[in-house]
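Missing here: one protein chain of the complex. Every other protein chain is in place.
After this line comes subunit A, so read on.
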Amino acid sequence: MFKITLSPAERSYLHESLSCLSPIRPDARLNKQFRPLEATCSFLPGSNGSARIRMADGAECLASVKAKVVSLQLNNANSAQHLKNLIEVDLDINGIRDDSNLSSTIASSLKGSLVKHIPLEKLRLTHRYAFKLFIDIVVLSHSSVYPLTLLSLATYMALKSTKLPLLTSTVNDRDIEEQPMFSDDWESSLALFGDSSLSPPLLFVVAVVKDNIFIDPSPEEESVSENGICLTYANGKIISPLQTISLSPKDNTGINSAQILKAHALVKEIGPLVVKSLDEIVSDDSIKTIF
């Protein structure tokens, strides 16, 4: 992460042009336009699902999903809690300590939104055994203060491309304990999100400057923004968590509810488009560029 230091004149110029009625972004993007990015899917042979996303400015993120069979110590009272434990998120951001505030806040908001939107019942193999998903995310380099959008795009694709081997042994091991056996043919594996009505959540960070909302803010835009909002989108809906974040320690003014609603509408508008283009990459398996 490198720090953008703008002179007062540059800051004021940028802030003015972003707060116009029809805002002008430094790279001439529309307010709802992403920077070009390159994405690859299922490239790690050792994991069940993986994704890699590269931004034009060199920011890069890898996500991998690994499934491991674990035995469930079940007593019905807290089975829901047990199922929640079937997802583990591990986050490593280059240049930031693992126990730093940023890294742990991002990891917890990611995990919180994932638990509700992964078909946990699909992870359940038998009465005694289940898959546990280990989601490892590495941000190799990033320029943004809050690389959550990048992270969540990579996680989305990794989860969408996750395939679990087909169980061949019996499902009912209530009486006799039996080690689960799997088909060794990957052609017959099941996609985690195959026929599910659920879809992994996407988290978007938007920057607020006056009455304008900007998706995918560049570091320069972040440094003059008045506030940031993090919104979660899944299954065509805006869902919780929703929170404000501070993208720059300078010139913060707070926001009003109109701006929150505007950001809400913006993410609702672009959400389906992002989902569509990411899904295309997942189904096509070849490198693509999305805008």
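In this section, a contact is a pair of C-beta atoms (placed from the backbone, for glycine too) under 8 Å apart; a residue touches a chain by one contact, two chains touch by 3 or more; residues count from 1.
Just so it is clear, contacts and distances are computed from a predicted model.
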Record lookup, UniProt, unshown chain, options "Exosome component", "Queuine tRNA-ribosyltransferase catalytic subunit 1", "Trafficking protein particle complex subunit BET3" or "Putative complex 1 LYR protein" -> protein name "Exosome component"
Option from A:Ser169, A:Ser240 or A:Ser283 whose C-beta touches the chain left out:
A:Ser240
Using the touch definition from the top, which of A:Ser17, A:Asn252 or A:Ser277 touches the missing chain?
A:Asn252
Can you list, in ascending order, the subunit A residues touching the missing chain?
99, 101-102, 104-105, 107-109, 112-113, 116, 227, 229, 232, 237-246, 249-250, 252-257, 260-261, 264-265, 268
